[in-house]
Structures are given as structure tokens and as C-alpha cells.
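Of the protein chains in this complex, one is absent; all others appear in place.
Chain nomenclature is as follows: A and B, assigned in order of appearance, with residue numbering initiated at 1 for each chain independently.
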Amino acid sequence: MRTPIAFFLVVSALLFTIGTVGVLVRRNALVIFMSIELQLNAVNLTLIAFSRQLGEVNGQVLAFFSMVVAAAEVVVGLAIIVAIFRRRVSANVDDINLLRW
Amino acid sequence: MTDLIWLVPALPLAGAVALLLAGKPLRRIAGGLASLLVGASFVVSVLVLIDLLGVGAEERTVAVKIFDWISVGSFEAPVELRVDPLSMVMALTVTGVGFLIHVYSIDYMHGDPRYSRYFAYLNLFVAAMLTLVLANNLVLLYVGWEGVGLCSYLLIAFWFERRAAADAGKKAFIVTRIGDTAMLIGIFLAFSTTGSVRFDEVFGAAGGLASGTATAIALLLFAGAVGKSAQLPLHVWLPDAMEGPTPVSALIHAATMVTAGVYLVVRAHAIFEASEVALGVVAVVGIVTAVYAGLSAIGQDDLKRVLAYSTISQLGYMFLAAGVGAYAVAIFHLVAHAFFKALLFLSAGSVMHATDGVIDVTRLGGLRRRMPVTAASFAVGGLALAGIPLLVGFFSKDQILAAAYEAGRTGLWITGLVAAFITAIYITRAYLLTFEGEPRSELHPHESPALMSVPMAVLGVGAVLGGLLGASAQTGRVQRFLGPVVGEPEAHAAAGALSEVGLSVIASAVAVGGIALAWALYGSGRVDWQALRARFGGARRALSRGFYVDDAYGALLVTPGKAAASFSASVLDTRVVDGAVNGIGRAFVRLAGVGRRLQTGLVRTYALAFLLGAAALVLVLVVRT
Partner (left out) sequence: MPIETPDLVLAPILPELILSGVAMLILLVDAARPSRGGRAMALLAAAGILAAAAVVIRQWQVPAADELTALGGMVAVDRFALFFRLVILACALLSVLLGAHYLERTGEGRGEYHALLLFAAAGMTLLAAAADLIVVFLALEVLSLSLYVLAGFSWRRLASQEASLKYFLLGAFSSAFFLYGIALAYGAAGTTSLAGIADALSGPGTSMALALAAGGLLLVGFSFKVAAVPFHMWTPDVYQGAPSPVTGFMAAGTKVAGFAALIRVTTVALGPVSWELLPAVVGVSALTMVVGSILAIAQDDVKRVLAYSSIAHAGFVLVGVAAANQEGVSGSMFYLVAYAAMILGAFAVVIAVSRTGEGRTSLRSYRGLARRNPVLGALLALFLLSLAGIPPTAGFIAKVLVFEAAVRAGLSGLVVVAVLASVVAAFFYIRLIVLAYMEDPEETERVPAEPAPGLALGVTAAVTLLLGILPGLLLDPLERAGVLRW
């Protein structure tokens, strides 16, 4: 039996929500970034689910693109985080609030 | 040549601009330059007149468009001048008398520190007045109307260092403003009901207007005339306006600006005729003012104020004429009055020039011996004013009274005769006290220089010979010339029992009677008029203060007005308005200060805001399906 698409969508929505909450709640920059990656992967899941439903391959292609972009983002992101870590020996985003108000 | 009509207002305007901008370098020739330009305007006007006379009587209306000024949708008010008999008569009067007065001023104002500026204002006035009389639409007329009002203010308050002069200027401006506002509303009403402001279209459509609408428009326009021509109840500014230099009084407050109201009524007569009551109102206001002002003139000691009240009174006569439909006669009297009133004022100026400013008749006397030319001028002007036969005033005033009689308005006719009687009295009194008898003060008067005497002489000749131009209401040149514009003068069969000759005899008798009475009181030496003054002190004071009309205004309107203004400025404006504005400003600054704190600098806060926004957005969109 084909699993109804709704399941996939719900699961990916849940994953997305978990990722979102992670961004909001966690203080370590790396963990925040991980949560963002989780969000992106949740979206990938959605894409693939739709692709399967529609019988089209575009969704899966887009998922590939998404992964490539995510990888590039990781590179840049980690570089930035490391640079900050070097300066302040802290990856706690709450400490980084020179610019405010 | 008719196409060059634009030169007529343009030349003095150019003079005004030049003298305003380059007053100091042009100082020495300011007077000559200004006079020359007005003189040139006069010449151009004459040439245009010749052109006009060369054309048949029915074709004597030419519209010369200069440029499109306002053109918004269906509202068009171009700068367009009208060449027709009425406008040319007015233009010739303004430029002619204006030229003479410019020349007179050259010596009169000699030595004044703001000599150039005086002539700039004077030229500007002439330009504005010409715009007024040559305009072919109500809007351009209003522009000229306001222009003369402005120049009047500038010139009355020319010696603004004197408190009285500055106050007089303000008063003139404010009082006429009341009339001007009503007039503007009248123009709006005319536009909204006829769809145009151009004369041909508005007056052509006047016949089709409902009587009520026509009355409203007519009365509103008349209100403007009441203000500008100093009729009751908006007359209070004219006596005070005598604070200005005497040539100014002669030009503006006798010959030209104050006549703008009469011109307006005559020009717009179609609207007045479409209304049932408007003309009647005009006639009544005119005659009442004539009597009131005449009585007040008797009580004035200041020679110029006598002449001021006299002007008010004579303007009343002109409105009386217009009110009974005798428009051509009204204009004829306007022109005649311009001549002899200007003459009288210039003579008074001559006296002031000679006596170093003393103009109180109770302190003058016996000036005839030392200033024969001036005395003769004043006498001629005075006789013309009184309506002595063969002088121009006789013809014009006589025709007015005849018109009233023949229109069946016997009450107006009789009152007119009473006014004529009073006129003769006050002007004779003024003459006698100033020029006859023994000098009452230590003065050393001298006759005026040529530049002042010659213009007076010219005006004198006009006062004497002017009758030739308009001897009869039916066949007079001026009246016939104006015919196509104002309606043919009808050959009335006399409505009453008297013939024209009979009317003339009665009018002349009344005038002579007035002169005789005044001579008896003041000239013959048999009556001690100074004792009479003291005995009838109360009556004398009432007359001299114009029956306290001005004082009433002061108490009822001016004082409360000032109090209200002061309250507005110090309380309303500073506390309420400024308070509200500043308060709003402060509220925003505080709001900004609070909002600022939201920007905590923490990434997680930003992410939260983002999430909330996104959720709200999506929910709003999805839930609505």
C-alpha cells in the first residue's frame, strides 16, 4: 500500500518545527546551525514526497540543489563561527550582542 | 492701434518696476519718468479712441487677448483687455487726470527721502487701475481691484512714521477688504451660475438668471463697490485716508480708485437689471450716503476732510444715477467729478504747500490775496461742484436729478435737491473760510510753483468746458458714445409736470440758495459763526465726527476684534495649537524610545520575531480560504 502523502508531510512538518524550536531555544551557535540544517532536510523530505506524489522528478532534483546549497552554507557558516570563536572563545550567541537597540 | 492697448497698463507698470528696483539711481528723474510713462499711456489711449471712433457705433467692442492666464477645465480667465466706449472713457480719465497729478507731484513731493518710491507706487496704481477698467473678465478686474487697494494702502501710509498715517492705511485696507470679500463671493456665484467670468458671457446670460440669483450676485458685487467707493456703511476709511500726500488724495480718493465701484455697477448693469431690487438698493444707498456725507462735510474743519466727505457724497450721486438706470449720466458725472474734485484737492495741496501743512480752516483765511491762482482754481472747482450753470458739474448733476424725476422716483429727486443744497453750503463755507476774510494765523503763504499751478489750470479748463461734451442726457457726446454699452438714453416724456428746463431751474436755484446761505453765515461778516459753533457745540461735534459712525465701529467691532486676536495669539496659538503639535512630536519620540528596546541584539530574539511574523502571515492567508 502506498503510504498517503499526508504522513510524509506531517513528519517533515514536525521535523521543521523541531528545527525551528532548536534555533529559538539553543544558545550554542553550532547547535543553532544544526537546527537550521534540520529544517532544510525537513524541506527536502517534503520535496521528495511531493515529487513521488506527482510522479515528477523535478522535486528530487530540487532536493539535490538544496543539499548542495546547504553544504555551501555549512562551509561559510562554520568559517564565520570559527572566526568568532577565535576572538571570543565562546560560541554562545547570547554573548554576541555588541550591536543592539 | 487697438492691438496696442496693452501698452496702456504696461507702460506705467514698467515704470513701477523700474523705480522699485532702481529707485536710487533713478531718483532725480523719477518724477519725470513716471509722468512721461503715464502721458504716453494717455497718448496711446487717445489713438485707440480715434480708432474706435472710426468704426460704426455697433462694432465698438474689441477684445484684445494678451495671453492665457488661467485655464482649468471650463474655468478660463485669460489676460484679455476690452476696448469699448466705457472702458476707453475710463482709461482716458485715469491716464489724463493721472498724468496731470504726476506732474503736480514732481514739485509737491520734492525733497522727500522716498521720492522714487512714491512715483513707483503712483505708477503701479495707475497700472492697476487701468487693468481694472480695461479688463474683459471678472477675474482680471478683481486683480486690478486688489491692485488699487494695495497701492491705496501703500500711498495712504506713505509717511508711515506718523502713527496716524499708518493707522489710516491699515483701516483703508481692512474696511475695503470686507467689501472685496463679498465681491469675490459674487464673482464665484456669477461663475457658478453662468459658467464663465468673461464679460460678454456673464452679462449676456444675466437675462436668464433667476431673480433671486441675480439679486445675490448684484448685491455682492455692490458690496465690493460700497467698500471701494466709500459708501455707507463702509465709508469710514476715506476721511482718514487724507493722511496721505495730497496728490494721492486727488488721484486715488477723488478721481479714480473710488470710482471703481461706480464703474463696476455700470459695467455689470445687466445683472442689476435682472434683479428686481438691486438697482433700488443702489439708488437708496447712494442718496442716503450723499445726504449723510454732505451734512458731515459741513462740520469738518480740516479742508481735506471736507473734500473727502464731499467725495463720498458725490459718489452717492453717481450711485443714485446708476440706481435709476441712467448709467451714461453716472459715468459722465464720474468724469466731471474727476476733474473738479482733483482740481479742488490740488488747490488744497497748494494751500498746504504754502502754509507748511496747516489745513485747518479755522486757522486760515484771506489767502486769496497771496495765492490768487489757487483761490481761483478752488473757486472754479467749488462752483462746478455746487452745480452752478454752465460749469460741467451743473450738467452732470442736473442730469442725475432729472433722471430720478423722470423715472418717477420723486422722493429720490427731492432728497437729491436737499443734498445739492447741502453741497453748495459746505463748499462755499470751505472757500470762504480759507480764502476770504482776514487771516486768522501768522502765516506767510506764497503761490505755488509752475509745475503745480499748470496742472490745476488745465483741470480748471476742463471743469469749465467739460459741459460741452455732455450737455444733454440725450444728445451729449459722451452719453451717446456710451450708448451701445449702457443702453440708449431714452427720451422720456417727463413723468411729472415739470419739463427739463423746469428741473434745471429748480436745481440751479437750490444751488444758488445754498451758496447764499453759506455766504451769509461765513462771508458777510454779519453772523458770528464762531459763537454759533460754541452754542451748537453738540450738533457741531456730531457733524464733525460723521455722526459717530466711525466711533461706533471702533467700540463694537474693533475693540472686541483686537481682544479676540490677542487671545488667539497668546492662548490658542501658543498653548493649544503648538501644544498639540509638540505633544505629537514628543509622543513619537517616546514611542521610538520604547520600540528601540525590542532590538535586543540577541539572535534568538530576532529569530523569534521572524517566526511569529511568518506564522501570522501564513495563518492569515490560509485561514481565510
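Quick note on the criterion: contacts are C-beta pairs under 8 Å (C-beta built on N, C-alpha and C of every residue); 3 or more make two chains touch, one makes a residue touch a chain.
The structure presented is a predicted model; accordingly, all values stated were derived computationally and were not measured.
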Of B:4, B:210, B:461 or B:591, the residue that touches the missing chain is B:591
Tell me, which residues in chain B touch the chain that this view leaves out? 585, 588-589, 591-593, 595-596, 598-599, 601, 603, 605-607, 609-610, 612-614, 617-618, 620-622, 624-625
Tell me where the left-out chain touches chain A, residue by residue. 16, 19, 23, 29, 32-33, 36, 39-40, 42-43, 46-47, 49-51, 53-54, 56, 58-59, 61-62, 65-66, 69, 72-73, 76-77, 79-81, 83-84, 87-88, 93, 96-100
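What we mean here is this: only the chains that are shown with their structure count from here on.
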Sort out for me which residues of chain A touch chain B in the complex. 20, 23-25, 27, 32, 93-94, 96-101
Would you mind writing out the residues of chain B in touch with chain A in their complex? 596-597, 599-604, 607-608, 611
